[in-house]
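The complex is shown incomplete by one protein chain, all other protein chains being positioned as in the whole.
Naming follows writing order (A, B and C), and every chain is counted from residue 1.
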């Protein structure tokens, strides 16, 4: 079980801020493929990966990073702080 | 008659902040030569021109600038504001 | 070093006074304040979302890196989240250093990283509804100079 978090328009498209996901995905990209297959709202949120960022256990990471040992995955658009 | 002003250590070496000078000097450099010839304290203040800056009528200028029409000449070390 | 991530309004001037009073031996203090622009009256406000937990960690990491790169006496980062009104302060960075070059560089470094590497997302709320602010290529570009 992995905690999956969504922020900003990713959260809005998927319609929830976080959920627990039972997955055997080896990498972030594999997890995205699984989520995309679920429902249209996931397919819409993950349509363009280049518009997304991912953090693993609260550290920015990449889509080909392995998920082994990871407890929290977050998906969000590029950050706009400051 | 020109107003000649001195600041910082130039003022301290010469011993006064300003004076009126009757001069026919054509350039700043000529005026400095005249002043140097007056007394040791002037010679000391103007010993190293590279350590000095000059302003003509409150605008930074150069030692070869003409004095014609100038009413106020100021000599001082490089500025240390901020 | 202080990092505050908060919904509460703050007064950048009062923060600068407190920060300056606390620095010992510094000759230079630089502050940056980000304000909600009113975009000629068309913007009714802003809503900032963040990632609790990661935000604080990410900012602390940036401050650590600034301290490692420049000679700093102190540093401060305040960043708000939640609803904000036009004219209000969004965030503030302050740096204190013996010399001005270090204070300026560290403040600009922190700003560039906060823009693109701290997990905040701005949504502008106007007459026509809300719109997520798009990240600018120029902000990502700005990171390359460090």
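Just so it is clear, a residue touches a chain if its C-beta (ideal position, glycine included) is under 8 Å from a C-beta of that chain, and two chains touch if they have at least 3 such contacts.
What you see is a predicted model, and the numbers here were worked out from it, not measured in a lab.
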{"item": "Omitted chain's touching partners, listed by label", "value": "B, C"}
{"item": "On chain C, residues whose C-beta touches the chain left out of the figure", "value": "11-18, 20, 23-40, 89, 98, 100-101, 103-104, 107-108, 111, 142"}
{"item": "Footprint left on chain B by the chain that the document does not show", "value": "5, 7-9, 11, 55, 58-60, 74, 76-82"}
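Keep in mind that, in the parts below, only the chains that are shown with their structure count from here on.
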{"item": "Inter-centroid spacing, chain B versus chain A (mean Cα positions, whole Å)", "value": "72"}
{"item": "Cα-centroid distance, chain B relative to chain C, in whole angstrom", "value": "48"}
